[in-house]
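As C-alpha coordinates, the structure follows; a few thoughts come after it.
For this depiction, one protein chain was excluded, whereas all remaining protein chains were kept in their positions.
Moving on to chain A:
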Amino acid sequence: MSTFIEDNAPVIVQGMTGHQGMTHTARMLKAGTNIVGGVNPRKAGTAVTFPGARQGADAQIPVYATCADARTATGAKASVVFVPPRFAKDAIVEAIEAGIELIVVITEGIPVADSAYCVELALQHGVRIVGPNCPGLITLPSTPDGHGVNLGIIPDGIVPRGPLGLVSKSGTLTYQLMGELSDIGFTACLGAGGDPIVGTTLQEALKVFEADEDTRAVVMIGEIGGTAEQEAAAWAATHMTKPIVAYIAGFTAPEGKQMGHAGAIVSGGKGTAQDKKEALEAVGIRVGRTPGQAAAFMREILEERHIV
(Lines give C-alpha, C1' and ligand atoms only; values in the text may rest on other atoms or scores of the structure.)
Protein backbone atom coordinates (compact mmCIF):
# COMPACT_ATOMS: atom_id res chain seq x y z
CA MET A 1 0.00 0.00 0.00
CA SER A 2 1.33 3.45 -0.75
CA THR A 3 1.21 6.40 1.59
CA PHE A 4 0.07 9.92 0.61
CA ILE A 5 0.47 9.15 -3.10
CA GLU A 6 0.63 6.05 -5.27
CA ASP A 7 3.90 4.69 -6.68
CA ASN A 8 4.90 6.09 -10.10
CA ALA A 9 2.29 8.87 -9.86
CA PRO A 10 2.69 11.51 -12.60
CA VAL A 11 4.04 14.80 -11.24
CA ILE A 12 4.38 18.34 -12.57
CA VAL A 13 6.74 21.04 -11.32
CA GLN A 14 5.61 24.67 -10.96
CA GLY A 15 8.63 26.92 -11.23
CA MET A 16 10.63 24.16 -12.96
CA THR A 17 12.54 26.54 -15.19
CA GLY A 18 13.97 28.60 -12.31
CA HIS A 19 17.32 27.79 -10.69
CA GLN A 20 15.88 25.83 -7.74
CA GLY A 21 13.32 24.17 -9.97
CA MET A 22 15.94 23.01 -12.49
CA THR A 23 18.31 21.65 -9.83
CA HIS A 24 15.66 19.73 -7.96
CA THR A 25 13.74 18.51 -11.01
CA ALA A 26 16.96 16.86 -12.19
CA ARG A 27 17.42 15.35 -8.74
CA MET A 28 13.78 14.17 -8.47
CA LEU A 29 14.05 12.56 -11.92
CA LYS A 30 17.24 10.78 -10.93
CA ALA A 31 15.42 9.49 -7.84
CA GLY A 32 12.91 7.85 -10.19
CA THR A 33 10.04 10.32 -9.82
CA ASN A 34 7.69 10.28 -12.80
CA ILE A 35 7.92 13.96 -13.74
CA VAL A 36 5.71 14.64 -16.74
CA GLY A 37 5.74 18.41 -17.13
CA GLY A 38 6.63 21.88 -15.95
CA VAL A 39 4.50 25.01 -15.81
CA ASN A 40 5.60 28.42 -17.04
CA PRO A 41 3.29 30.57 -19.23
CA ARG A 42 6.23 32.33 -20.86
CA LYS A 43 7.88 29.09 -21.94
CA ALA A 44 4.79 27.09 -22.88
CA GLY A 45 5.32 24.74 -25.80
CA THR A 46 9.01 24.28 -25.18
CA ALA A 47 10.72 21.37 -23.45
CA VAL A 48 13.61 21.21 -21.02
CA THR A 49 16.27 18.54 -21.34
CA PHE A 50 17.72 17.01 -18.19
CA PRO A 51 20.80 15.13 -19.39
CA GLY A 52 21.08 11.61 -18.09
CA ALA A 53 18.36 12.17 -15.53
CA ARG A 54 16.08 9.23 -16.39
CA GLN A 55 18.00 6.04 -15.61
CA GLY A 56 20.98 7.44 -17.43
CA ALA A 57 19.00 8.61 -20.47
CA ASP A 58 18.12 12.23 -21.17
CA ALA A 59 14.71 13.34 -19.92
CA GLN A 60 12.70 15.73 -22.11
CA ILE A 61 10.16 17.52 -19.93
CA PRO A 62 7.50 19.58 -21.75
CA VAL A 63 6.54 23.00 -20.40
CA TYR A 64 2.84 23.96 -20.24
CA ALA A 65 1.25 27.39 -19.89
CA THR A 66 -1.02 26.46 -17.00
CA CYS A 67 -1.60 23.68 -14.50
CA ALA A 68 -4.90 22.94 -16.24
CA ASP A 69 -3.09 22.40 -19.58
CA ALA A 70 -0.48 20.26 -17.89
CA ARG A 71 -3.09 18.13 -16.17
CA THR A 72 -5.16 17.67 -19.32
CA ALA A 73 -2.08 16.63 -21.29
CA THR A 74 -0.43 14.43 -18.68
CA GLY A 75 -3.00 13.38 -16.07
CA ALA A 76 -0.69 14.75 -13.37
CA LYS A 77 -1.77 13.88 -9.83
CA ALA A 78 0.77 15.91 -7.89
CA SER A 79 2.61 19.19 -8.22
CA VAL A 80 5.79 20.49 -6.61
CA VAL A 81 5.91 24.26 -6.19
CA PHE A 82 9.23 26.15 -6.34
CA VAL A 83 7.59 29.46 -7.29
CA PRO A 84 8.94 32.57 -5.44
CA PRO A 85 6.84 33.87 -2.49
CA ARG A 86 5.15 36.74 -4.28
CA PHE A 87 3.72 34.44 -6.99
CA ALA A 88 3.17 31.37 -4.84
CA LYS A 89 -0.47 32.01 -3.91
CA ASP A 90 -1.55 32.28 -7.54
CA ALA A 91 0.43 29.17 -8.43
CA ILE A 92 -1.14 27.11 -5.64
CA VAL A 93 -4.67 28.34 -6.40
CA GLU A 94 -4.08 27.42 -10.05
CA ALA A 95 -3.04 23.90 -9.07
CA ILE A 96 -6.05 23.46 -6.78
CA GLU A 97 -8.46 24.65 -9.47
CA ALA A 98 -6.83 22.43 -12.08
CA GLY A 99 -7.70 19.37 -9.99
CA ILE A 100 -4.20 18.44 -8.82
CA GLU A 101 -4.67 16.15 -5.81
CA LEU A 102 -1.43 16.72 -3.92
CA ILE A 103 0.46 20.03 -3.92
CA VAL A 104 3.88 20.11 -2.26
CA VAL A 105 5.03 23.68 -1.59
CA ILE A 106 8.77 24.04 -1.02
CA THR A 107 8.84 27.87 -1.19
CA GLU A 108 9.97 29.64 1.97
CA GLY A 109 8.72 33.15 2.77
CA ILE A 110 5.07 33.04 1.70
CA PRO A 111 2.92 35.57 3.62
CA VAL A 112 0.79 33.74 6.19
CA ALA A 113 -2.42 35.30 4.85
CA ASP A 114 -1.67 33.74 1.44
CA SER A 115 -1.04 30.34 3.02
CA ALA A 116 -4.27 30.58 5.04
CA TYR A 117 -6.18 31.32 1.84
CA CYS A 118 -4.62 28.45 -0.09
CA VAL A 119 -5.08 25.93 2.72
CA GLU A 120 -8.74 26.83 3.14
CA LEU A 121 -9.37 26.62 -0.59
CA ALA A 122 -7.59 23.26 -0.71
CA LEU A 123 -9.67 21.88 2.16
CA GLN A 124 -12.80 23.01 0.35
CA HIS A 125 -11.68 21.16 -2.80
CA GLY A 126 -10.50 18.06 -0.94
CA VAL A 127 -6.92 18.70 -2.08
CA ARG A 128 -3.89 18.05 0.13
CA ILE A 129 -1.22 20.72 0.44
CA VAL A 130 2.11 19.78 2.02
CA GLY A 131 4.12 22.76 3.31
CA PRO A 132 4.82 25.56 2.59
CA ASN A 133 8.41 26.05 3.73
CA CYS A 134 9.09 22.34 3.82
CA PRO A 135 11.59 19.88 2.29
CA GLY A 136 8.77 17.94 0.63
CA LEU A 137 7.60 14.36 0.68
CA ILE A 138 9.40 11.15 -0.14
CA THR A 139 7.70 7.77 -0.45
CA LEU A 140 9.50 4.49 -0.83
CA PRO A 141 8.13 2.05 -3.43
CA SER A 142 5.60 -0.42 -2.05
CA THR A 143 6.54 -3.10 -4.62
CA PRO A 144 10.04 -4.18 -5.70
CA ASP A 145 9.60 -2.89 -9.26
CA GLY A 146 7.68 0.26 -8.33
CA HIS A 147 9.15 3.77 -8.12
CA GLY A 148 8.72 5.86 -5.01
CA VAL A 149 7.89 9.49 -5.35
CA ASN A 150 10.40 12.16 -4.37
CA LEU A 151 8.63 15.53 -4.28
CA GLY A 152 10.83 18.41 -3.18
CA ILE A 153 14.37 18.52 -1.92
CA ILE A 154 14.78 15.51 0.38
CA PRO A 155 17.98 13.69 -0.65
CA ASP A 156 17.41 10.36 -2.32
CA GLY A 157 19.09 7.18 -1.23
CA ILE A 158 19.29 7.79 2.53
CA VAL A 159 16.68 5.17 3.36
CA PRO A 160 15.15 1.98 1.97
CA ARG A 161 11.54 0.86 2.32
CA GLY A 162 10.70 -0.17 5.87
CA PRO A 163 8.05 -0.03 8.59
CA LEU A 164 8.51 3.58 9.78
CA GLY A 165 6.67 6.77 8.93
CA LEU A 166 8.18 10.18 9.62
CA VAL A 167 6.66 13.63 9.90
CA SER A 168 8.69 16.71 10.75
CA LYS A 169 8.55 20.49 10.98
CA SER A 170 12.25 20.66 10.10
CA GLY A 171 14.20 19.68 6.97
CA THR A 172 17.65 18.78 8.26
CA LEU A 173 16.26 17.04 11.35
CA THR A 174 14.26 14.91 8.92
CA TYR A 175 17.47 13.87 7.16
CA GLN A 176 19.17 13.39 10.52
CA LEU A 177 16.51 10.95 11.78
CA MET A 178 16.26 9.24 8.37
CA GLY A 179 20.03 8.74 8.60
CA GLU A 180 19.89 7.45 12.19
CA LEU A 181 17.20 4.90 11.27
CA SER A 182 18.35 4.12 7.73
CA ASP A 183 18.89 0.42 8.53
CA ILE A 184 15.20 0.07 9.44
CA GLY A 185 13.61 2.01 6.59
CA PHE A 186 10.50 4.01 5.91
CA THR A 187 7.20 3.98 4.04
CA ALA A 188 7.18 7.77 3.70
CA CYS A 189 8.83 10.86 5.16
CA LEU A 190 6.88 14.08 5.13
CA GLY A 191 8.21 17.55 5.85
CA ALA A 192 5.19 19.35 7.30
CA GLY A 193 6.91 22.73 7.11
CA GLY A 194 8.10 25.45 9.44
CA ASP A 195 5.44 28.09 8.75
CA PRO A 196 2.65 29.07 11.16
CA ILE A 197 0.00 27.71 8.79
CA VAL A 198 0.66 24.52 6.82
CA GLY A 199 -1.49 22.34 4.60
CA THR A 200 -0.74 19.05 6.36
CA THR A 201 -0.35 19.28 10.13
CA LEU A 202 1.50 16.79 12.31
CA GLN A 203 -1.87 15.39 13.37
CA GLU A 204 -3.07 14.99 9.77
CA ALA A 205 0.13 13.15 8.87
CA LEU A 206 -0.32 10.81 11.85
CA LYS A 207 -3.80 10.07 10.59
CA VAL A 208 -2.43 8.97 7.21
CA PHE A 209 0.24 6.78 8.83
CA GLU A 210 -2.33 5.23 11.17
CA ALA A 211 -4.45 4.28 8.15
CA ASP A 212 -1.50 2.89 6.19
CA GLU A 213 -1.08 -0.82 6.89
CA ASP A 214 2.62 -0.93 6.01
CA THR A 215 3.55 1.81 8.48
CA ARG A 216 4.09 0.22 11.91
CA ALA A 217 5.53 3.12 13.93
CA VAL A 218 5.99 6.87 13.47
CA VAL A 219 8.77 9.35 14.18
CA MET A 220 7.44 12.86 14.82
CA ILE A 221 9.75 15.87 14.92
CA GLY A 222 8.40 19.11 16.32
CA GLU A 223 9.78 22.47 17.27
CA ILE A 224 8.80 25.58 19.21
CA GLY A 225 5.81 27.65 18.14
CA GLY A 226 2.09 26.99 17.98
CA THR A 227 0.40 23.92 19.40
CA ALA A 228 0.53 21.41 16.52
CA GLU A 229 2.41 18.90 18.74
CA GLN A 230 -0.21 19.18 21.51
CA GLU A 231 -3.01 18.67 18.99
CA ALA A 232 -1.20 15.67 17.52
CA ALA A 233 -0.75 14.25 21.05
CA ALA A 234 -4.43 14.71 21.89
CA TRP A 235 -5.49 13.05 18.66
CA ALA A 236 -3.01 10.21 19.02
CA ALA A 237 -4.18 9.48 22.57
CA THR A 238 -7.59 8.40 21.33
CA HIS A 239 -7.01 7.38 17.69
CA MET A 240 -3.51 6.03 17.24
CA THR A 241 -2.78 2.35 17.68
CA LYS A 242 0.79 2.59 16.37
CA PRO A 243 3.68 3.73 18.56
CA ILE A 244 5.09 7.23 18.13
CA VAL A 245 8.49 8.52 19.18
CA ALA A 246 9.00 12.27 19.19
CA TYR A 247 11.77 14.80 19.22
CA ILE A 248 11.26 18.52 19.91
CA ALA A 249 13.79 21.23 19.04
CA GLY A 250 14.15 24.62 20.69
CA PHE A 251 14.27 24.19 24.49
CA THR A 252 16.80 27.02 24.68
CA ALA A 253 14.94 29.41 22.37
CA PRO A 254 14.24 32.78 24.01
CA GLU A 255 10.75 34.29 24.19
CA GLY A 256 9.70 36.44 21.24
CA LYS A 257 12.55 35.50 18.89
CA GLN A 258 11.89 33.83 15.58
CA MET A 259 14.33 30.93 15.26
CA GLY A 260 14.82 30.69 11.51
CA HIS A 261 11.42 29.29 10.57
CA ALA A 262 8.57 31.80 10.43
CA GLY A 263 6.56 29.56 12.75
CA ALA A 264 9.34 28.83 15.25
CA ILE A 265 8.60 31.42 17.89
CA VAL A 266 7.57 31.35 21.54
CA SER A 267 5.17 34.22 22.14
CA GLY A 268 3.40 35.20 25.32
CA GLY A 269 4.88 32.12 27.01
CA LYS A 270 3.06 29.87 24.51
CA GLY A 271 4.57 27.33 22.14
CA THR A 272 7.53 26.30 24.32
CA ALA A 273 9.36 23.03 23.73
CA GLN A 274 8.76 22.06 27.38
CA ASP A 275 4.95 22.37 27.00
CA LYS A 276 5.07 20.19 23.90
CA LYS A 277 7.25 17.57 25.55
CA GLU A 278 4.93 17.40 28.55
CA ALA A 279 1.82 17.10 26.36
CA LEU A 280 3.40 14.24 24.41
CA GLU A 281 4.69 12.40 27.46
CA ALA A 282 1.30 12.81 29.16
CA VAL A 283 -0.22 10.55 26.49
CA GLY A 284 2.65 8.05 26.65
CA ILE A 285 4.72 9.27 23.70
CA ARG A 286 8.45 9.09 24.44
CA VAL A 287 10.39 12.25 23.61
CA GLY A 288 14.13 12.02 22.94
CA ARG A 289 16.41 14.60 24.50
CA THR A 290 18.48 14.53 21.31
CA PRO A 291 17.71 13.18 17.83
CA GLY A 292 20.03 10.27 18.67
CA GLN A 293 18.05 9.42 21.79
CA ALA A 294 14.77 9.58 19.84
CA ALA A 295 16.22 7.06 17.37
CA ALA A 296 17.32 4.83 20.28
CA PHE A 297 13.80 4.97 21.78
CA MET A 298 12.39 3.92 18.42
CA ARG A 299 14.72 0.92 18.26
CA GLU A 300 13.65 -0.16 21.74
CA ILE A 301 9.97 0.07 20.84
CA LEU A 302 10.45 -1.81 17.56
CA GLU A 303 12.20 -4.60 19.45
CA GLU A 304 9.64 -4.71 22.26
CA ARG A 305 6.85 -5.04 19.73
CA HIS A 306 8.78 -7.44 17.48
CA ILE A 307 8.37 -5.12 14.51
CA VAL A 308 11.96 -5.67 13.38
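General observations
The rule we apply is simple: a contact is a pair of C-beta atoms (placed from the backbone, for glycine too) under 8 Å apart; a residue touches a chain by one contact, two chains touch by 3 or more; residues count from 1.
Note that contacts and distances are computed from a predicted model.
Entry comment: the absent subunit's protein name, as recorded by UniProt, is "Succinate--CoA ligase [ADP-forming] subunit beta", drawn from "ABC transporter permease subunit", "Probable glycine dehydrogenase (decarboxylating) subunit 1", "Solute-binding protein family 5 domain-containing protein" or "Succinate--CoA ligase [ADP-forming] subunit beta".
In the complete assembly, the contact with the undisplayed chain comes from A:197, out of A:39, A:59, A:81 or A:197. Contact with the chain not shown here comes from a single listed residue; of A:44, A:68, A:121 or A:237, that residue is A:121.
Within the entire complex, the positions of chain A that touch the omitted partner chain are 23, 85-86, 109-113, 116-117, 119-121, 124, 135, 153-155, 158, 168-176, 179, 194, 196-197, 221, 223-228, 231, 247, 249-254, 256-264, 268, 273, 289-292.
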